[in-house]
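Handing you this structure, nothing more for now.
The complex appears here without one of its protein chains, the remainder shown in place.
Showing chain A:
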Amino acid sequence: MARYDRAITVFSPDGHLFQVEYALEAVRKGNAAVGVRGTDTIVLGVEKKSAAKLQDSRSVRKIVNLDNHIALACAGLKADARVLINKARIECQSHRLTVEDPVTVEYITRYIAGLQQKYTQSGGVRPFGLSTLIVGFDPYTGVPSLYQTDPSGTFSAWKANATGRNSNSMREFLEKNYKETSGQETVKLTIRALLEVVESGGKNIEIAVMTREHGLRQLDEAEIDAIVADIEAEKAAAEAAKKGPPKET
């Protein structure tokens, strides 16, 4: 048996885990992803890099269901994402089987973060190169939640967050513009955040909306284009209003 027990993620003299930090670099190079929590709606948005002409874009789903009431979007290494998502889906069903209860958002986030941490402290493996945004409704109280995990295995709850490419700009925008929203307003806020860093247009953005009653719903291109048009109109109106008054003097 070949020896796979040598640790790859080890401390540096000044207390860094370089492999984890390099994994965070991989995340920073991944596509932009944003999540916003409303009072009755949670929205996930991902940047869609232009699809190759011959590629069937339906097979590249970036926002996925983990269970009826939990969804996940991620930024980073997509192949690593497949592995984590598969394990999470199994855990969702396993939890239902053993305790006859659906998972809470916090439970499955803790599970995924636990997996990510395990791979920073095991022999012969490298950390997962992705950060996840996990959203869902508590199965009994119906309270919406948004959590984020990263390659180091830390996780925390957020009102709105972004990860991947240009996540800092998106997070700044959200910090400036976040307020409690519901329904369509939450969707608009998410798209506005994404549009800060992504080329405008329905074919560059993938949006999924989760509600208590209907679970996860992917918006189709036409819907996204309509909302983008709305946002641009609002922006233009705001610009015009700014320029308007001086002319009157």
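Here, a residue touches a chain if its C-beta (ideal position, glycine included) is under 8 Å from a C-beta of that chain, and two chains touch if they have at least 3 such contacts; residues count from 1.
Convention: contacts and distances are computed from a predicted model.
Chosen from "Proteasome subunit beta", "Defective in cullin neddylation protein", "Dynein light chain roadblock" or "Phospholipid-transporting ATPase", the protein name that UniProt gives for the omitted chain reads "Proteasome subunit beta". Remark: the omitted chain is touched by one listed residue; of A:93, A:121 or A:156 this is A:93. Within the full complex, the residue among A:66, A:160 or A:189 touching the omitted chain is A:66. Remark: the residues of chain A touching the chain excluded from display are 61, 65-67, 86, 89-90, 92-94, 96-97.
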